[in-house]
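Note that one protein chain is taken out, while the other chains of the complex remain in position.
Up next, chain A:
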Amino acid sequence: MCGIVGLFLKDSRLEPELGAMLTAMLVTMTDRGPDSAGIAIYNADAEKPFKITVQSPEGDTEFGTLADRVAALTGAPARLERKGSHAVLALGRDRAKAVLAMIRSDFPGLRIMSQGNRIEIFKETGLPQSVAEAFGVAAMRGTHGIGHTRMATESAVTTLGAHPFSTGPDQCLVHNGSLSNHNSLRRQLVRDGMRFETENDSEVAAAYLTHRLQEGRDLGGALRDGLADLDGFYTFVVGTETGFGVLRDPIACKPAVMAETDRYVAFGSEYRALVDLPGIREARVWEPQPAEVYFWERAA
(Lines give C-alpha, C1' and ligand atoms only; values in the text may rest on other atoms or scores of the structure.)
Protein backbone atom coordinates (compact mmCIF):
# COMPACT_ATOMS: atom_id res chain seq x y z
CA MET A 1 0.00 0.00 0.00
CA CYS A 2 1.54 3.33 1.18
CA GLY A 3 -0.39 6.54 1.65
CA ILE A 4 0.29 9.79 -0.16
CA VAL A 5 -1.05 13.28 0.47
CA GLY A 6 -0.20 16.52 -1.26
CA LEU A 7 -1.28 20.15 -1.25
CA PHE A 8 -0.47 22.92 -3.70
CA LEU A 9 -1.89 26.22 -2.54
CA LYS A 10 -3.22 28.86 -4.90
CA ASP A 11 -4.54 31.15 -2.15
CA SER A 12 -1.67 32.60 -0.08
CA ARG A 13 -4.02 33.07 2.90
CA LEU A 14 -3.86 29.30 3.42
CA GLU A 15 -0.04 29.28 3.62
CA PRO A 16 0.16 29.57 7.45
CA GLU A 17 -2.02 26.43 7.66
CA LEU A 18 -0.14 24.23 5.17
CA GLY A 19 1.67 22.16 7.80
CA ALA A 20 -1.47 21.62 9.88
CA MET A 21 -3.53 20.65 6.82
CA LEU A 22 -0.89 18.23 5.54
CA THR A 23 -0.41 16.66 8.98
CA ALA A 24 -4.14 16.00 9.37
CA MET A 25 -4.30 14.50 5.85
CA LEU A 26 -1.28 12.26 6.47
CA VAL A 27 -2.51 11.02 9.86
CA THR A 28 -5.77 9.97 8.16
CA MET A 29 -3.70 7.74 5.86
CA THR A 30 -1.86 6.01 8.74
CA ASP A 31 -3.40 2.58 8.13
CA ARG A 32 -2.06 2.57 4.56
CA GLY A 33 1.52 2.36 5.87
CA PRO A 34 2.80 2.09 9.43
CA ASP A 35 6.57 1.76 8.79
CA SER A 36 7.76 5.30 8.37
CA ALA A 37 6.50 8.73 7.44
CA GLY A 38 7.86 11.88 5.90
CA ILE A 39 6.90 15.29 4.71
CA ALA A 40 8.38 17.82 2.30
CA ILE A 41 7.46 21.45 2.89
CA TYR A 42 8.18 24.27 0.45
CA ASN A 43 8.23 27.36 2.63
CA ALA A 44 6.91 30.75 1.66
CA ASP A 45 9.60 32.94 3.29
CA ALA A 46 10.43 36.15 1.48
CA GLU A 47 14.09 35.70 2.36
CA LYS A 48 15.49 32.78 0.40
CA PRO A 49 18.72 31.48 1.92
CA PHE A 50 20.03 28.18 0.58
CA LYS A 51 18.90 25.50 3.00
CA ILE A 52 20.35 22.10 3.75
CA THR A 53 18.29 19.74 5.91
CA VAL A 54 20.37 17.07 7.65
CA GLN A 55 19.48 14.19 9.93
CA SER A 56 21.50 12.46 12.61
CA PRO A 57 20.66 9.92 15.31
CA GLU A 58 23.39 11.67 17.37
CA GLY A 59 22.14 15.19 16.72
CA ASP A 60 23.06 16.48 20.18
CA THR A 61 26.76 16.20 19.44
CA GLU A 62 26.89 16.23 15.64
CA PHE A 63 24.83 19.38 15.04
CA GLY A 64 27.03 21.43 17.42
CA THR A 65 30.19 20.29 15.66
CA LEU A 66 28.58 20.97 12.29
CA ALA A 67 27.66 24.53 13.33
CA ASP A 68 31.27 25.19 14.37
CA ARG A 69 32.68 23.78 11.14
CA VAL A 70 30.22 25.76 8.99
CA ALA A 71 31.12 28.96 10.87
CA ALA A 72 34.82 28.30 10.28
CA LEU A 73 34.24 27.58 6.59
CA THR A 74 31.95 30.54 5.87
CA GLY A 75 33.45 33.10 8.27
CA ALA A 76 30.07 33.85 9.86
CA PRO A 77 28.01 32.25 12.65
CA ALA A 78 26.06 29.23 11.33
CA ARG A 79 22.29 29.54 11.17
CA LEU A 80 21.25 26.08 12.25
CA GLU A 81 17.73 25.33 13.44
CA ARG A 82 17.22 22.06 15.26
CA LYS A 83 13.98 20.16 14.58
CA GLY A 84 13.87 16.76 16.28
CA SER A 85 16.48 14.46 14.74
CA HIS A 86 16.88 16.94 11.86
CA ALA A 87 18.50 20.35 11.57
CA VAL A 88 18.02 22.99 8.89
CA LEU A 89 21.13 24.92 7.92
CA ALA A 90 20.61 28.31 6.21
CA LEU A 91 23.47 29.59 4.07
CA GLY A 92 24.46 32.11 1.45
CA ARG A 93 24.01 30.50 -1.97
CA ASP A 94 27.71 30.94 -2.83
CA ARG A 95 28.73 28.80 0.16
CA ALA A 96 26.33 25.92 -0.45
CA LYS A 97 28.59 23.79 -2.63
CA ALA A 98 31.55 23.97 -0.22
CA VAL A 99 29.38 23.18 2.81
CA LEU A 100 27.72 20.21 1.07
CA ALA A 101 31.15 18.84 0.13
CA MET A 102 32.38 19.30 3.71
CA ILE A 103 29.34 17.48 5.16
CA ARG A 104 29.81 14.59 2.74
CA SER A 105 33.53 14.20 3.46
CA ASP A 106 33.73 14.99 7.20
CA PHE A 107 30.33 13.97 8.64
CA PRO A 108 29.66 10.36 7.58
CA GLY A 109 26.99 10.09 10.32
CA LEU A 110 24.93 12.96 8.88
CA ARG A 111 22.32 12.23 6.23
CA ILE A 112 21.36 14.97 3.83
CA MET A 113 17.57 15.01 3.54
CA SER A 114 17.18 17.90 1.13
CA GLN A 115 18.84 21.03 -0.24
CA GLY A 116 17.44 24.05 -2.03
CA ASN A 117 15.88 27.49 -1.81
CA ARG A 118 12.50 26.40 -0.45
CA ILE A 119 12.42 22.70 0.40
CA GLU A 120 12.74 21.11 3.84
CA ILE A 121 12.25 17.34 4.25
CA PHE A 122 11.58 15.61 7.56
CA LYS A 123 11.25 11.85 7.68
CA GLU A 124 11.69 9.05 10.19
CA THR A 125 10.52 5.54 10.96
CA GLY A 126 7.29 5.46 12.94
CA LEU A 127 3.68 6.47 12.55
CA PRO A 128 2.65 9.74 10.85
CA GLN A 129 1.34 11.23 14.10
CA SER A 130 4.59 10.72 16.02
CA VAL A 131 6.79 11.73 13.08
CA ALA A 132 4.77 14.93 12.49
CA GLU A 133 4.90 15.77 16.21
CA ALA A 134 8.66 15.15 16.44
CA PHE A 135 9.28 17.83 13.83
CA GLY A 136 6.44 20.21 14.66
CA VAL A 137 5.14 19.91 11.09
CA ALA A 138 1.70 21.28 12.03
CA ALA A 139 3.22 24.70 12.75
CA MET A 140 5.05 24.92 9.41
CA ARG A 141 3.91 27.33 6.73
CA GLY A 142 4.48 27.04 3.03
CA THR A 143 3.19 27.15 -0.52
CA HIS A 144 3.08 23.43 -1.23
CA GLY A 145 3.95 20.17 0.43
CA ILE A 146 3.88 16.40 0.06
CA GLY A 147 3.51 13.69 2.70
CA HIS A 148 3.97 9.93 2.63
CA THR A 149 3.38 7.05 4.99
CA ARG A 150 5.20 3.90 4.00
CA MET A 151 4.47 0.19 3.87
CA ALA A 152 7.90 -1.07 2.82
CA THR A 153 8.21 -3.58 -0.02
CA GLU A 154 11.45 -2.98 -1.92
CA SER A 155 14.01 -2.05 0.73
CA ALA A 156 14.64 -1.78 4.46
CA VAL A 157 12.61 0.26 6.95
CA THR A 158 15.12 3.01 7.73
CA THR A 159 15.15 6.78 7.89
CA LEU A 160 16.76 6.99 4.45
CA GLY A 161 14.29 4.45 3.04
CA ALA A 162 11.38 6.69 4.05
CA HIS A 163 9.80 9.06 1.54
CA PRO A 164 10.00 11.79 0.24
CA PHE A 165 13.20 11.19 -1.73
CA SER A 166 15.15 14.23 -2.83
CA THR A 167 17.80 13.82 -5.50
CA GLY A 168 18.17 17.41 -6.70
CA PRO A 169 17.83 20.95 -5.39
CA ASP A 170 14.24 21.68 -4.32
CA GLN A 171 13.04 18.42 -5.85
CA CYS A 172 11.23 15.57 -4.14
CA LEU A 173 9.20 12.50 -5.03
CA VAL A 174 6.92 10.14 -3.15
CA HIS A 175 5.81 6.79 -4.55
CA ASN A 176 3.06 4.25 -3.96
CA GLY A 177 3.91 1.08 -5.86
CA SER A 178 7.01 -0.80 -6.91
CA LEU A 179 9.35 -0.48 -9.88
CA SER A 180 10.67 -3.56 -11.66
CA ASN A 181 13.54 -2.01 -13.68
CA HIS A 182 15.09 0.09 -10.93
CA ASN A 183 18.40 -1.80 -10.78
CA SER A 184 19.23 -1.37 -14.46
CA LEU A 185 18.02 2.21 -14.43
CA ARG A 186 20.13 2.96 -11.32
CA ARG A 187 23.26 1.61 -13.06
CA GLN A 188 22.53 3.82 -16.07
CA LEU A 189 21.94 6.89 -13.89
CA VAL A 190 25.15 6.25 -11.92
CA ARG A 191 27.02 6.26 -15.24
CA ASP A 192 25.32 9.58 -15.96
CA GLY A 193 26.71 10.97 -12.69
CA MET A 194 23.72 10.62 -10.36
CA ARG A 195 24.33 9.86 -6.67
CA PHE A 196 22.28 7.30 -4.69
CA GLU A 197 21.95 6.93 -0.93
CA THR A 198 19.84 3.73 -0.80
CA GLU A 199 18.86 0.53 -2.64
CA ASN A 200 15.30 1.83 -2.84
CA ASP A 201 13.34 1.71 -6.11
CA SER A 202 11.57 5.01 -5.45
CA GLU A 203 14.90 6.85 -5.14
CA VAL A 204 15.65 5.70 -8.70
CA ALA A 205 12.44 7.33 -9.94
CA ALA A 206 13.40 10.55 -8.12
CA ALA A 207 16.91 10.51 -9.59
CA TYR A 208 15.54 9.75 -13.04
CA LEU A 209 13.34 12.85 -12.94
CA THR A 210 16.21 14.95 -11.53
CA HIS A 211 18.42 13.78 -14.41
CA ARG A 212 15.76 14.69 -16.99
CA LEU A 213 15.32 18.13 -15.37
CA GLN A 214 19.10 18.64 -15.46
CA GLU A 215 18.96 17.93 -19.17
CA GLY A 216 16.57 20.82 -19.58
CA ARG A 217 13.16 19.17 -19.50
CA ASP A 218 10.38 20.88 -17.57
CA LEU A 219 8.52 18.90 -14.90
CA GLY A 220 5.74 17.86 -17.28
CA GLY A 221 8.23 16.72 -19.91
CA ALA A 222 10.28 14.76 -17.37
CA LEU A 223 7.15 12.97 -16.16
CA ARG A 224 6.12 12.16 -19.75
CA ASP A 225 9.61 10.66 -20.36
CA GLY A 226 9.10 8.55 -17.24
CA LEU A 227 6.10 6.81 -18.82
CA ALA A 228 8.45 5.24 -21.36
CA ASP A 229 11.40 4.51 -19.07
CA LEU A 230 9.95 3.53 -15.68
CA ASP A 231 8.52 0.01 -15.57
CA GLY A 232 6.28 -1.09 -12.74
CA PHE A 233 3.44 0.11 -10.59
CA TYR A 234 3.41 3.69 -9.51
CA THR A 235 1.46 6.64 -8.38
CA PHE A 236 4.00 9.45 -8.03
CA VAL A 237 3.55 12.88 -6.53
CA VAL A 238 6.51 15.18 -7.14
CA GLY A 239 7.47 18.66 -6.02
CA THR A 240 9.85 21.27 -7.38
CA GLU A 241 10.59 24.80 -6.14
CA THR A 242 7.52 26.11 -7.97
CA GLY A 243 5.74 23.00 -9.22
CA PHE A 244 3.59 20.06 -8.16
CA GLY A 245 3.02 17.01 -10.36
CA VAL A 246 1.13 13.70 -10.37
CA LEU A 247 1.68 10.62 -12.56
CA ARG A 248 0.08 7.17 -12.51
CA ASP A 249 1.31 4.18 -14.52
CA PRO A 250 -0.87 2.92 -17.41
CA ILE A 251 -2.33 0.04 -15.35
CA ALA A 252 -3.21 2.46 -12.52
CA CYS A 253 -3.79 -0.06 -9.70
CA LYS A 254 -2.44 2.33 -7.09
CA PRO A 255 -5.22 4.61 -5.91
CA ALA A 256 -5.36 8.37 -6.34
CA VAL A 257 -7.97 11.05 -5.76
CA MET A 258 -7.54 14.73 -6.53
CA ALA A 259 -9.53 17.82 -5.59
CA GLU A 260 -9.24 21.33 -6.95
CA THR A 261 -10.81 24.61 -5.89
CA ASP A 262 -9.87 28.27 -6.43
CA ARG A 263 -7.74 27.97 -3.28
CA TYR A 264 -5.77 24.72 -3.71
CA VAL A 265 -5.00 21.51 -5.58
CA ALA A 266 -5.01 18.47 -3.27
CA PHE A 267 -3.96 14.85 -3.66
CA GLY A 268 -4.90 11.86 -1.50
CA SER A 269 -4.47 8.10 -1.86
CA GLU A 270 -8.05 7.99 -0.65
CA TYR A 271 -10.91 10.48 -0.43
CA ARG A 272 -10.73 10.14 3.38
CA ALA A 273 -7.58 12.28 3.29
CA LEU A 274 -9.46 15.16 1.66
CA VAL A 275 -12.73 15.31 3.63
CA ASP A 276 -11.71 18.10 6.01
CA LEU A 277 -10.21 20.46 3.41
CA PRO A 278 -11.98 23.83 3.18
CA GLY A 279 -14.74 23.88 0.57
CA ILE A 280 -14.29 20.19 -0.32
CA ARG A 281 -18.03 19.79 -0.95
CA GLU A 282 -17.84 22.32 -3.77
CA ALA A 283 -14.42 21.14 -5.04
CA ARG A 284 -13.92 19.39 -8.37
CA VAL A 285 -13.00 15.88 -7.21
CA TRP A 286 -11.65 13.36 -9.72
CA GLU A 287 -9.50 10.29 -10.15
CA PRO A 288 -6.36 11.11 -12.18
CA GLN A 289 -6.29 9.18 -15.47
CA PRO A 290 -3.72 6.43 -16.08
CA ALA A 291 -0.58 7.54 -17.95
CA GLU A 292 -1.65 11.17 -17.93
CA VAL A 293 0.71 13.86 -16.66
CA TYR A 294 -0.77 16.42 -14.28
CA PHE A 295 1.30 19.37 -13.10
CA TRP A 296 0.79 22.82 -11.69
CA GLU A 297 3.34 25.65 -11.59
CA ARG A 298 3.37 28.88 -9.61
CA ALA A 299 5.35 32.08 -10.17
CA ALA A 300 8.82 31.76 -8.59
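Keep this in mind: a contact is a pair of C-beta atoms (placed from the backbone, for glycine too) under 8 Å apart; a residue touches a chain by one contact, two chains touch by 3 or more; residues count from 1.
Criterion: contacts and distances are computed from a predicted model.
The complex appears with one chain absent; UniProt names that chain "Protein GlxC" among the candidates "Protein GlxC", "Ferredoxin", "Spermidine/putrescine import ATP-binding protein PotA" or "GerAB/ArcD/ProY family transporter". When the full complex is taken into account, the listed residue touching the unshown chain is A:V285, out of A:A67, A:A138, A:L227 or A:V285.
Interface residues of chain A facing the missing partner chain: 250-253, 255, 257, 270-275, 285-287, 290.
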